[in-house]
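Every protein chain of the complex appears in place save one, which is left out.
Moving on to subunit A:
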């Protein structure tokens, strides 16, 4: 059916426009579910944190509050967009787009199931790293263009934090790259499907690379500026950081970008450490043992739940402790574990031959 649709596009519009339209169609097929997931992650966050604090959470709009994200979206759409009089107007409205765009562009190389990927590029891992490092521009530009002290402080904090944690994240990825000897995300998943433990969850990367898995997960929380690393927003210290001057839809774009980034980190964690679309059960079990997109979605949802759990549990880090954690704890841990894995791979006990 997919081939027929592809050929239909090509025959209708010719090779050039047909390819363009087909690619755009596939992009829409990825972006729409991402937006849906983002909207319902906000609801899930309020519900999960609500129950953790023995409250009910939103339950007024629709059955069990299920229409709450739509009501929120409509509210934000209808609100007035205010621009500070001394703001640099062009950059002020460009900044939210700069936050949202990289969070969406990263999905281009994420494989959802075998062969189900928009661009199956060789350098997928590097591509995601490069794209996620672009998101910080939106925050910096927002802080500067708002012409506000709090916004500027938030931007400075955010840029220092994101750069610091990117290093630890990059080192964690080096470990994954070493054991899978490929930068292609599909190959990384497939490599986890075989090994000493024959494709069950015991052969996934998160067991031999456990320190790197932890570092990646925690750096992911820091990279998306989520609690307990949300010093860039720090509503009790600098009100809302870079978002302080934004209202209505321009504020909503920051929100969408943050949650899309969370999903992206969840997808990357699942693909690199939790076996992507692979099933945790042995292949002999009929339905549960088959690899499918649902396993990837389940793993991503689990990582998202961890994000919400962290937020409900931990108090905010102090800024100097946050820098210390990044530079003095995570980077040495990853460096040591990379050397350990490299030595391990040279021995007869290597799991990755």
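One rule holds for everything that comes next: a residue touches a chain if its C-beta (ideal position, glycine included) is under 8 Å from a C-beta of that chain, and two chains touch if they have at least 3 such contacts; residues count from 1.
Please note the rule applied: contacts and distances are computed from a predicted model.
Novice: Under which of the names "NADH-quinone oxidoreductase subunit J", "Phosphate transport system permease protein PstA", "Cu+-exporting ATPase" or "BMP family ABC transporter substrate-binding protein" is the non-displayed chain listed in UniProt?
Specialist: "NADH-quinone oxidoreductase subunit J"
Novice: Taking the entire complex into account, which one of A:100, A:140, A:172 or A:278 touches the absent chain?
Specialist: If we include the chain that is not displayed, A:140 is the one touching it.
Novice: One chain is left out of this view; which of A:130, A:207, A:288 or A:339 touches it in the full complex?
Specialist: The single option touching the absent chain is A:130.
Novice: Among A:20, A:97, A:207 or A:336, single out the residue that touches the unshown chain.
Specialist: Spelled out, the listed residue whose C-beta touches the missing chain is A:20.
Novice: Counting contacts across the full complex, list the positions on subunit A that touch the omitted chain.
Specialist: 16, 19-20, 88, 91, 121-123, 126-127, 129-131, 133-134, 136-137, 140-141, 144, 152, 155-156, 159-160, 162-163, 166, 182-183, 321, 324
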